[in-house]
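Pasting a structure here, questions to come.
All protein chains but one are shown in place.
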């Protein structure tokens, strides 16, 4: 693990200022997804070669554990004995307080406020209450279809996984682009693989709020410059512990609140890592289709890569 | 509305026998999705022209009503006052007993049993219990990427919507293909628009369990012959009241239990109807990405069309 | 139904001022339950004669309807097939957004704020957030054991029920006391029977938010003077439509926010009416045992009368 520099609050605030895109879009609550036009969609579709389809959602996890403090619910509500008689039906109920470490989900723009402000400078207090988010709701985002790029750091480094706490810095992003033969461009979705899902399978669960690999804030200006539309990974994008004083999730603050870039948290990228390695190509068509929740701050999702 | 013939139970059972594909697939619990190979995916990707992206999920509906007996739940669980201090976070909880008429969802193969048998002849009692479905779970399906075809019946007929109770028969499907310039082929997803979402918006809600437009069972052999992978619509595919004696959801029984064809229920096809009409093309890339629920009988989804 | 006078906002505010007991109790978030001492408990126990036990909770209602907009949930989570093998266990999950008209429940002091203030003048914004209520939580109330008095208005008036919209005024309370041979005293729980549960059983459900029998605000000073600890009924204590301009639930505001008197809503008083009539006595030992929810604004309950 490289040494972790301490970033002061002043440095962070300057960074926030440098990358923010407030006031840029007419449809502000779509944030960086405004970058993705029909042209981007067509180009993304054009990267498909084999037609291999790879999902990225972790199994819906109903067991509590160090990385699943608020287990999702799954109840069978009809076992052929409620409705009937022909055909008989089986039904179930699902539920989740999905933000956290246990459920693969999308963070919409209303999920994060920094210094009281949501993306585009909208005051959080005026825009989010018990009835939901009036700005930055997941329903305003809709689905995203764009090119995805996998930054498979363990593949680049020749390790099974990054250790929890490992920061991914600007130089690491550039090195990965070169090693994997892909260049992040405007409107892309960048998915960071730490290998934490493999590590959990082999070594058992730990509390990723305490230690997880993820982007260091110094990688964010590069991603901002490239005009990414979406960030995601098998963690929650933030390296933990946070390198920024007094800010527990600085990449969340920069991406969501400053740049209007939604986040994909808790992906399972193991199958995608295998598929991209086999194809020798780290780009793919990505489709993310959040549930249409008015006022929602995000959604459980099952993002799909098509290679 | 055409007259509704009565189908006897014997006729229905013969139909069931005629269209069933039990024993055909190694991965039986993927059912008709086994038809969709990499070739189909590439061909589906190849129909994209404009890059216009159209979602199909109804808004997550938390209000009870005649078409929403089990309202979905949406609770804000953090309003910037629970986690903190920087960034502050907004979080929410969603929940749904999603089978029914209120939530856009996918029916997996475990959802329906006819005469006690799930698809592939698997006994329902041995395969589904309070712990979930061991055969035909939504997690076994995974995502579907294929060509979608919209059968926009109101467009074909020059009406704003089909009246509730209107049956769509084999001849109507063929007429729609001809009128819309599209031919249903193997691995396709066929989406039936009745215009009921528009009708509800203009006239108010009613109970679609009592009356809704949908496929008559006599359309099913044609769809079976074409090798469809998925059926869906702005109803639940079944015309109601049922034309089959003693079978409340005959198209469900035929599609899911006999043919292994999952269903998409309660789509909002209004935007897609506009986009297809504007493009003059009724085919598109379709992506359906159910949540990865082990043992789940289906999933809320937000299917995406790319034109 | 007697004519409904209109009460101006000024008159209401004067009433609020007149009955409020802010600053009176050390343990302010127990409100009027501070009135109930060991002496009162012993006296309440002393009214028991036959030992007949009468519960008052409506059945947990999972069906939506005009009086059940947010149906409660009840899911079986183990049918002997999850845990095992011996003994096998059956388990279930219950859930409710219980304020409303469908669930028998207690309103704690944090449930209601008038002009931004909770009971004892505590600002609502500072005391209630997404983490729950810091003042006036149901957990601070604990259980109530006191004398209950049933004001069985239909019995007094010789009618099967009061019609929805019927206001119960100060004179009606006094007349009921006389007719039923009971005098409301300090620390008592007063339960108002309108007979709406019987009416619903015979005539079907309606929306009680639109019309229900209940106390007119002019009955509140009398109840305040008597020092009641708890009000409840088979409605939600408020006559609806509200007789007070701009205040949708004036008895809630007066009882909870001004007087610190919790409310019992949506009781089933039919069995109690039968038992009290048979005994010829309208007083009983009452036990209300809310769930111990820290931060909760109330609780589903099953109040118990012992005659």
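For reference, chains read A, B and C in written order, and residue numbers begin at 1 within each chain.
Definition applied: a residue touches a chain if its C-beta (ideal position, glycine included) is under 8 Å from a C-beta of that chain, and two chains touch if they have at least 3 such contacts.
Small disclaimer: the values here were computed from a predicted structure and weren't measured.
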Problem set entry | Residue of A:131, A:159 or A:201 touching the missing chain in the full complex | A:131
Exercise. Which one, C:21, C:64, C:110 or C:212, makes contact with the chain that was left out?
Worked result: C:110
Seminar exercise, completed: By the document's definition of touch, the residue of A:24, A:49 or A:70 touching the omitted chain is A:70
Problem set entry | Where the unshown chain meets chain A, residue by residue | 63-65, 68-71, 73, 76-79, 81-82, 97, 129-131
For this session: Could I get the residues of chain B that touch the absent chain, sorted low to high?
Result: 73, 75-77, 79, 93, 130
Problem set entry | chain C residues that touch the omitted chain in the full complex | 37-42, 45, 48-53, 55, 57-60, 73-74, 76-80, 83, 85-99, 104, 110-116, 124-125, 128-133, 139, 142-143, 145, 246-249, 252-253, 256-257, 285, 287, 289-304, 306
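Quick note on the criterion: only the chains that are shown with their structure count from here on.
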Exercise. Going by the contact rule set out at the top, which chains touch both chain A and chain B?
Worked result: C
Exercise. Between chain A and chain B, what is the separation of their C-alpha centroids in Å?
Worked result: 28
Exercise. With chain centres defined as C-alpha means, what is the inter-centre distance between chain A and chain C in Å?
Worked result: 47
Problem set entry | Per-residue multi-chain contacts in chain B, two or more chains | 73, 76-79, 97, 129-131
